[in-house]
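Below is a slice of the complex: some chains, not all, each in place.
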Amino acid sequence: MKARVHVTLKPGVLDPQGKAIHKALSGLGFETVERVRQGKVIELELSESDPERARESLRDMCEKLLANTVIENYAIELDA
Amino acid sequence: MKAAVIVFPGSNCDRDVQVALAQATARHASGGAPIMVWHKDADFEKVELIVLPGGFSYGDYLRCGAMAAQSPVMKEVVRRANRGVPVMGICNGFQILTEAGLLPGALIRNANLKFICRDVNLRVETSQSLFTGRYEEGQTIRVPVAHHDGNYIAGDEEMERMEDRGQIAFRYCAPDGTLTSDANPNGSARNIAGIFNETKTVLGLMPHPERLADPALGGSDGRPLFDGLVEALS
Amino acid sequence: MSEVTPEVIAEHGLSGEEYERILGILGRAPNLLELGIFSVMWSEHCSYKSSKVWLKTLPTTAPWVIHGPGENAGVVDIGEGLAAIFKMESHNHPSFIEPYQGAATGVGGILRDVFTMGARPVANLNALRFGDPSHPKTRHLLAGVVEGIGGYGNCVGVPTVGGEVNFDAGYNGNILVNAMTVGIARQDRIFTSQASGIGNPVVYVGSKTGRDGIHGATMASAEFGEGAEEKRPTVQVGDPFTEKLLIEACLELMATDAIVAIQDMGAAGLTSSSFEMASKGGLGVELDLDCVPCREDGMTPYEMMLSESQERMVIVLKPGREDLAQGIFEKWDLDFAIIGHLTGSGRMILKMHGETVGDLPIDPLAQAAPEYRRPYEDMPEAPFLAPSAVPAPADTSAALLQLLACPDLCSRRWVWDQYDHMVMADTVGRPGGDAAVVRIHGTKRALAITTDCTPRYCQAAPRTGGAQAVAEAWRNLTAVGARPLAVTDNLNFGNPERPEVMGQFVGCIQGIGEACRALDFPVVSGNVSLYNETNGKAIPPTPAIGAVGLIETLDRTATIALKAPGEDIVLIGATEGHLGASLYLREVAGRREGAPPPVDLAAERRNGDFVRGLIQGGQITACHDLSDGGLAVALAEMALAGKLGATLTPPEDPGLPPLHAWLFGEDQARYLIAAASADLVLEAARAAGVPAAKVGTTGGDALTLPGGAPIYLNDLRSAHENWLPVYMGESLGN
């Protein structure tokens, strides 16, 4: 089973990378850009076939390692 | 005094801090060089001080310090820290301490997104700790930084609590001790370079005192930190 | 396996004549795998077919040389049973295509060459050449290369302590990224790649093999043209974390007695490493490709043998030491696999799924590697340009400010701030001085390290330029009080099939050889990078010289910083005011012409030995060698480093050249020193037959030149420090 975990900064947390990208895009003349935030996406392949168990184990991975819940949120997506 | 330096895969200042501690120990006390503890050794001998060295544990992949914080030895470090054994994390060690929850807040990418290696000035915010007893409050010292992710952040309330409890150990400052944004190499909130836990038994700092603890290297402002620790713990 | 057609042969960069030779060696047609192996082994990159005959003319021996060229890196004796092991290598083409990864893997590769021999790497340097600052790609390439070098070196925990950066339109389409590593080993623990012992296991360690950089070695030998960027998928990604583990694991294994021979997998990966080991030992090797750790499914023998995946090594173990070795590599979380054994057959036999997929004779293939004596044209040396033919500036102070702020002379702080130059806590002389000074851990001794080359001199007069590069490296080591030991070179040139380019190559090598001989400064390792061209236009000839010297005791070294007010400044060496091919001529007068300053090797040696004696005798307080920009620039750099002003006064001497030539001429074999009093120094110089003159005094907060208003150090500093950060689009003051 394939899964994707999105890890993004919590609202309000400073995002130096996003800010720099925004600045660089403006510098390149992309004037329609109003806000940029950068996050991570982690793609996993699991030998687990039960979606419930997969989701639970992914949640556990996020809490323990994949996200720093002090500053980050995560979202889990399972491939059907 | 006996100290332990924890070695994670990718640590690269482990020897540097071992040397600084060994020299301080030789100057003041017996106890010999610190022991080096491999990250898989969850069980190591009793020590008076635990040091998490700088470097790139696990390549700094995912987030700096994240994987190291989950390694077997860290469970033991957390247990001992909670029992009051002094712990110091330098640079990557500081990042590991925040990831392990022993210190509040987080260290994110430098504001200019670049790795920065240079000497900076630090204002010692308190001499009332095991770690800073040999400095004077308000003293300015010169110590190098070398990091990509040293931009300290914490929530507003957390930050106020830390200020109230005197948990700020060092701040980046101009040579005359003033806190300016020019003196802040990485964008850290309130120019923070190092913090304590509530009981001031755990210190995390981004600068590397072990790199200027030997006059042959062009300065020794880092030395009192090691001397003070050895003296306090012997 | 697909068929070997004439197109396939051409795609592999083999000429018809070379293919005939292959048929002769095998007595049959090669299959695709075998053809691939021939192609990489005979590529310019691996075989040095165009340069070999000339490399042989370089001096390579001295009583202190332990291993010269022929090993992964050169090895010299540094006393106390220790050896310095070092080499420089190019990663030019990959860095142009993907600057971050190209530069990063360049650092990884040269580190492996050094720790393969048993050394702990203690310093990295990098010699970089970019196109014109106004070229649209330059900024991006500079940013990526510097970030990549830092990204790799910082993570492995080896300080990056020095290097050089030049800008010239001649590199617009072909930048140069040359990386150097210096390591330290115990003399009784030096490892080589010479295999021995029939039946001994051949072991693979490190990362898994992927489809990285297949044809990379061939690419590095092929000229760039339109569409070069299409070759992108061959880019390799470096993994410095794995490299760090590999260093530690290899050094741990090297402390045991388990290793017979060891070799990194560099260009042409498993092919050239296993070939080289067997060939040097006069043996054969049989590999079972089913055992090679692979990152992807379904990899073919061709892909496995030609992959350039990074962070991998091949080791021949003593029998019975497999478990010991495996334990160490597993402790460090690295792959470990026994992939074959040595044989007495003299052949390389490759097996997969129980079948022989390749069978090549080792010695004939190695010995029959093509060697070309390519035709060359002697390159005429540019004519002498009289100082009086170069206009004086309206204001010498303004000219100095302009020079100090020009791309080739401005401060490189923006670069080295991104490199961890202090990790390992032995960096005594940080970037910014003449040579980096790295303490030998646990001792009071130190290595001095530098890289140097002045391509505009090499372009104007290859032979003089080659000699000058060596002389400047020697001078930089001397200026910190070190005894120069040996050289590694990185010869970057255009297409050797063109006689003009070959002429530049030959001229530079001749100059290097002369200088190395005269200065007792042998070449112990190096690398040749040819075909640095875009659309038929070659880069300026760039023979980068890396060099290492020894400081016996750290309290007898010197830095460029002025130390105290009221001291005398003394110029050592003769000044004729050579402005040909100088930076003053280019930047201030806007001209590029004339011969470079002549290199008088006897004077170089005499003056250098004299200065080193002063430093070792503790008689002077600061020292700086003179090079780009001449006297005025050198003094400005000393003042900035010491945060102390100075006043420059030409001596009363009827033979003095015109003032601007005296200030900015680039005559060689010169140093500026500071001392409490000039008298002793001048007297000693007279006794030694060394030209010396008092030219100024230290003090104040400004630099005062004859013929100009005083320049406050703050203004001097902003001129010097701001160009690079401003160019890179950064706000200042941070």
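Chains here go by letter, A, B and C, matching the order in which they are written, and residues are numbered from 1 within each.
Keep this in mind: a residue touches a chain if its C-beta (ideal position, glycine included) is under 8 Å from a C-beta of that chain, and two chains touch if they have at least 3 such contacts.
Because the structure is a prediction, the values reported are computed rather than measured.
Colleague: One each is shown, so how many of each labelled chain does the full complex really have?
Modeller: Per chain kind, the total copies in the file amount to A x2, B x1, C x1.
By our rule, only the chains that are shown with their structure count from here on.
Colleague: Whole-Å distance, chain A centre to chain B centre, using C-alpha means?
Modeller: That gives a centre separation of 29 Å.
Colleague: With centres defined as the mean C-alpha position, give me the chain B-chain C separation in Å.
Modeller: Here the centre of chain C sits 36 Å away from the centre of chain B.
Colleague: Which positions in chain B touch two or more other chains at once?
Modeller: none
Colleague: Provide the list of chain C residues touching at least two other chains, using ranges where the numbers run on.
Modeller: Not one residue of chain C touches more than one other chain, so the list is empty.
Colleague: Which of the residues in chain A come into contact with chain B in the complex?
Modeller: 13-14, 16-17, 20, 40, 64-66, 68, 70-71
Colleague: Would you mind writing out the residues of chain C in touch with chain B in their complex?
Modeller: 147, 150-151, 154-157, 239-242, 244-245, 332-333, 416-428, 430, 439, 554, 730, 733-734
Colleague: Per the contact definition, I'd like the list of chain B residues that touch chain C in the complex.
Modeller: 9-10, 12-13, 15-16, 19-20, 54-56, 58-61, 112, 114-118, 144, 146, 148, 181-182, 184-185, 208, 210-211, 214, 216-218
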